[in-house]
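Working notes, beginning with the structure itself.
A protein chain is absent from this complex, but the other protein chains hold their places.
Right, chain A next:
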Amino acid sequence: MTETLVQVQKLAMDFPGQKLFNNLSFDVDRRDFLSIIGENGVGKTTLIRALLNQVKPTSGSIKFRKGTKVGYVPQFRNIERDYPLSIRDFVALNLQNGKMPWLSKMERTQLDEILEETDLVDIQNTRIGRASGGQKQKAYLAQALVDNPDLLILDESTASLDTVRKYELFNLVQHFNQQHDLTVISVTHDFDLMQRYSNRYLMLKEDHYALGEVADIKNEEDLLDV
């Protein structure tokens, strides 16, 4: 039986000179892989910020199932070449339950496991500032997942990657989705990525939206017509 993790009801956001989401309503169930797709400026990132509780909607509501933990991989992160932390230390930043400065044995195990599963063990002591774009995105993913979230939100996480790295990253996300019951919301304007990995889509347009099963969409034109 399906278990609803997020319930968005009649969401609307008013900005000076612009109204976003005309009463947007949708559910996200556990193990869903939902792609949010749409042109620039239709409010994809704003929707994510609302889901992350960083902006308040003008009307409507967003409800999470009690105890839902959220992980987030942002589109952009300010990691420069001289950024000092190793990939391992960077991933460990998200371990926030312990109070002591050092990690507990359990936390170290958690960290080892996620580095293993995201294929970062060999480069865990590399400075993240010196890692390649693909390695960086994997490290961001590992950081978001080290705390075992129920829901992962990806905001255009592949925008800077070539096709091979893009698939590599999303294969990993798919692995967690299928093997660890991770629910995924992925913002993208990459049709191919949506079709390959997600089971549901939310198409945002300026004045309306469409929600459906990815299996019903054969090509990009179908999506533009909905």
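Just so it is clear, a contact is a pair of C-beta atoms (placed from the backbone, for glycine too) under 8 Å apart; a residue touches a chain by one contact, two chains touch by 3 or more; residues count from 1.
Basically, contacts and distances are computed from a predicted model.
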item: Record-based protein name (UniProt) of the chain missing from this complex, from "Putative D-alanine-poly(Phosphoribitol) ligase, subunit 1", "Nitric oxide reductase", "Iron chelate uptake ABC transporter family permease subunit" or "Response regulator receiver protein"; value: "Iron chelate uptake ABC transporter family permease subunit"
item: Touch with the omitted chain, as defined above, among A:Leu85, A:Ala159 or A:Leu211; value: A:Leu85
item: Candidate in contact with the missing chain, chosen from A:Ser25, A:Thr68 or A:Asn94; value: A:Asn94
item: Absent chain, residues of chain A that touch it; value: 52-54, 70, 72, 74, 77-78, 82, 84-86, 88-90, 93-96, 98-102, 125, 127, 130, 143-144
